[in-house]
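The complex is shown incomplete by one protein chain, all other protein chains being positioned as in the whole.
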């Protein structure tokens, strides 16, 4: 099992809430809501998604990466992790 | 009507695709997909959302802001715009 | 003259402070400062640079873009602006 730091239920709750927010965005566009207000909501969904990403990274380091290092074979995991951090941080 | 640059149909199509991607994330978590793979998909949804945000900003400048300036009352719109750009760029 | 919103003196003061911060980073590395502390300082220099970028964008919209629109030839300026915003926001 993947070792998510946010437990699975927390992750699923957050993703369901994000799904609802995206449907909310569709309604806003449908009702010709003022662009800046739609954009504010887009920012808030993006922030929610990034919190999920941060939770995934956190769990990954605490479980998979830590275990691999403890077993003396962390090199590849650390390399994979840093590539993921770079993509996540938008570099 | 709000002057979205991406036309309304394009925006709605993108938002519906994003909604599908968020449901895909829920399935990935449900099936204990490897964290790094879930994270890659989170990044891709974030990028799709930011493209929507960029399209909203673009339409806003081309329509609302341009019109306000043409009518000699752009000051407040420009101020609101720059605050939105700062939030969008995460400053 | 380019219409910077932060006036020229303010911009120069900020850039000189940033130059000093970058020299501070060199000293930190030279003295083998703990990585996380160096990273914190890197983040703070990045934030200072992005504030300069935001000030430049702001001045550009208030002056160059607004003027072009008032003269009925804003299209190209708006296009150039949105491309700059996209790059600045890291899209």
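Annotations
Letters are used for the chains, namely A, B and C, taken in the order the chains are written, and counting of residues starts over at 1 for each.
Throughout what follows, a contact is a pair of C-beta atoms (placed from the backbone, for glycine too) under 8 Å apart; a residue touches a chain by one contact, two chains touch by 3 or more.
Just so you know, these numbers come straight off a predicted model, no measurement behind them.
Considering the entire complex, the omitted chain makes contact with A, C.
Residues 1-4, 8, 11-12, 15-16, 18-19, 22-23, 25-26, 29-30, 32-36, 38-40, 42-43, 45-46, 49-50, 52-53, 56-57, 59-60, 64, 80-81, 84, 87-88 of chain C touch the missing chain (whole complex, contact as defined above). Residues touching the missing chain, restricted to chain A, are 47, 50-51, 54, 57-58, 61-62, 66, 69-70, 72, 74, 78, 81-82, 85-86, 88-91 (touch as defined at the top).
Rule of thumb we're sticking to: only the chains that are shown with their structure count from here on.
When every chain is represented by the mean of its C-alpha atoms, the one lying closest to the mean of all protein C-alpha atoms is B.
Here the CA centre of chain A is 28 Å from the CA centre of chain C.
As a whole-number value, the distance joining the C-alpha centres of chain A and chain B reads 17 Å. Among the residues of chain B, those in touch with two or more other chains are 50, 57, 81, 88.
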